[in-house]
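Of the protein chains in this complex, one is absent; all others appear in place.
Presenting subunit A:
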Amino acid sequence: MKDNTKQTGSVEQPGQTASDTSEAGSGTKVREREVTMPHRDPNNPYAFPALMPSSADKAIRSFSPDAFSIPTKAQDDWRFTPIDRIDEFFHVFEPSGKTKVEVSGIDGSNLDPDLVEVSEVPKTQAPSGTILKPNDRVSAVEWASQATAHVVHVKGENPTPVLVKITGGGLDMDALHLVIVADDRTHADIVIEHEGQARIAEGVEITTGKDSHVSTTFVQEWTPDSKHVGNHRIHVGEGASLRHSMVTLGGSFVRIRMDQEFGGNKGDLNMLGIYFVDPGEHVEHRTMVVHNYPECKSRVVYKGALDGKGAHSTWVGNALILPSAPVTDSYELNRNLVLTPGAIADSEPNLEIENGNIIGAGHASSVGRFDDEELFYLESRGVSEREARKLVVRGFFGELVEEIGITAIRDHLMGVIDRRLSRGEDEQMRHVLEEN
């Protein structure tokens, strides 16, 4: 424990410096581009929100668990979370080390070491620990509990998607730290698959270089008794595009929080999420997108289906547009399809816009059941109600699955979704029919 605190201190310094530099850099860019910033009006502080004090990103960031109090329902970040189900992750623990990490091509092939370097390093060795800082107690506990980090370093043109297969090591608590680094101008697709039985705290750092085009797709297909608390810290390089997809299809408790920043102008972040929640499961995704440079674009689109009593999903989408980020284009959307009565979907978009000179900062959020008109249209063409429901749910997810853009993943996901749908229809669908 004492040792962990010391290590913490050593990585906090570079993190701080990086953030200071980015602030200074953006200031210069703004002046160069002659973007007019608003001036204060003493009579009307609301006239120029950019000059209002920022409230969104004052939350603590630290590698030290003790910097954060024990989560309670009274804290905004935890109010949707059934915290009593994960209180084992609130204190530093001895990880079991049983989680297995294997890296290969998505077709099982060996990787070209010129394109993908895989290593396991002490966690304090850069780039590990350099991308932002933990933002809540469980993330800091993850950092403090494990000693090493798995690093996947991609460069150049990667023709084959990289598969990082993470297999849970059972219900003994484990911690895992994964760092994904993409060099400047890299093209790569990385798929991170989680499966098996697990009780895991996972930290992920992603940093992409200038003008790189990278996708990272995280799939959670844990056993129904598994727990997973996760934290992603993401840095999108100047002129780079990152498609960050999150697919959560199984697990008793999954809570993943994602923090992001841009590293320069014209970054493009596309966050996609798909989740399917079964009775009694809690699935929570929290995204924090920070526009800190000019002319960056972000899209956050999360869609979930909830099936059965006590199925609970939470999506909280935070977006912060700083004064240093003129010509920002951002949009976030969350849709929930409640398949059967008794499920709860919490959906909360939060926007803080501190800059009047933007292209857009939209958001949309909905929780709904099947659209009767859609079902009737399909049925009136001879499609049975059961098949019509399947078609609608497939369609609901299909658009996003298409966008993930990796054939192997697309086919796999649609297969999983189909299996879930045919499993649901026998028991769950009947309840709907009876109750309506």
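The criterion applied here is as follows: contacts are C-beta pairs under 8 Å (C-beta built on N, C-alpha and C of every residue); 3 or more make two chains touch, one makes a residue touch a chain; residues count from 1.
As a working rule, contacts and distances are computed from a predicted model.
According to its UniProt record, the chain left out of view corresponds to "ABC transporter ATP-binding protein" among "Protease3", "Thioredoxin reductase", "NADH-quinone oxidoreductase subunit H" or "ABC transporter ATP-binding protein". When you scan A:Ala149, A:Ala361, A:Leu378 or A:Leu421 for touch with the missing chain, the hit is A:Leu378. Seen from subunit A, the chain kept out of the figure touches residues 372-374, 376-385, 387-388, 391-392, 394-399.
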